[in-house]
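With one protein chain held back, the other chains of the complex are shown just where they sit.
And now, subunit A:
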Amino acid sequence: MGAQTRVYKRRIKSVTATKKITKAMEMIAASRIVKAQRRVAASEPYATELTRAVTAVATGSNTKHSLTTEVEQPRRAAVLLITSDRGLAGGYNSNAIKASEQLTNRLAGEGKEILHYVVGRKGVAYYGFRERPVQEFWTGFTDSPSYGDAKAVSAPLIESVKADTAEGGVDELYIVYTEFLSMMTQQPVDNRILPLSFDKSTEEPAEGSKGKPEILPLFDFEPSADDVLDALLPRYVESRVYNALLQSAASKHAATRRAMKSATDNADELIKTLTRLANAARQADITQEISEIVGGASALADASAGSDR
């Protein structure tokens, strides 16, 4: 075997090994998307009912609550960015980070101070590398977040919203995550969770009541509207964070699947090209060998013909 052929054979082997890995990762991600999607769907009833309840209290009572009323001049905002722990997901993390940067710039342009909260190692690494301060960060659960994780993430957020602005509390709470639209499309979005904006939250759960806005009855509150709201809003934040974590997880798996699929396709392409080159090199080797034999034979024939004379 010629030297050139051997080099090609070796490269084909290594690309085939890589292809096996990417193929496996693609299939793992594909199976996880389904699971993650199912979890998003399972969390939906709770989120819908909770949104309905929050809307009911906030519209049905005229209590003023720090979590529902807009501050006239918001000075500080918290931004929760959700990324993943692992890479190999195409543009997934950088898109989420980019969306958060845009939001940060927009808020900074409005003269607000921004506190960063980050979920996922990739986001933490981004801030760490740039030596930018992060209030708090969480890692280790982004692949399959549980409700407990969402609670842990929400706790400091709720606390800082409740605190006075003068004592380092925040006036607004934003969340940046990747929305799972379909297997093929995931989109980074930034949502304001608090203060509540009702025109939006009433639109979302309107499945059965499309077209006609639901008229909410006057509620009787047990024990009181204030207490109910006090108890309801932290749960609302938790459920939104939980939903965002689940959607991000599903999006991450979908992004991984797509990235790994294109890696596998590229490996296929590379193997094809390399095989062609290897074949050409083999043919060249054979041609050269034949011409060497023919050349040698005719040289011998010439030599013996000369000695006969």
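Simple rule for what comes next: contacts are C-beta pairs under 8 Å (C-beta built on N, C-alpha and C of every residue); 3 or more make two chains touch, one makes a residue touch a chain; residues count from 1.
Quick note on the criterion: contacts and distances are computed from a predicted model.
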item: Absent chain [UniProt protein name; select from "ATP synthase epsilon chain", "Branched-chain amino acid transport protein", "hydrogenase (acceptor)" or "Spermidine/putrescine ABC transporter permease"]; value: "ATP synthase epsilon chain"
item: Contact with the hidden chain (one of A:M25, A:V57, A:V118 or A:L194); value: A:V57
item: Identified contact with the non-displayed chain, of A:I21, A:V34, A:L181 or A:A231; value: A:A231
item: Which of A:R39, A:R76, A:R121 or A:H253 contacts the chain that the document leaves out; value: A:R39
item: Sites on subunit A contacted by the missing partner chain, in the whole complex; value: 39, 42-43, 45-46, 49-50, 52-53, 56-57, 146-147, 150-151, 216-223, 227-228, 231-232, 235, 238-239, 242
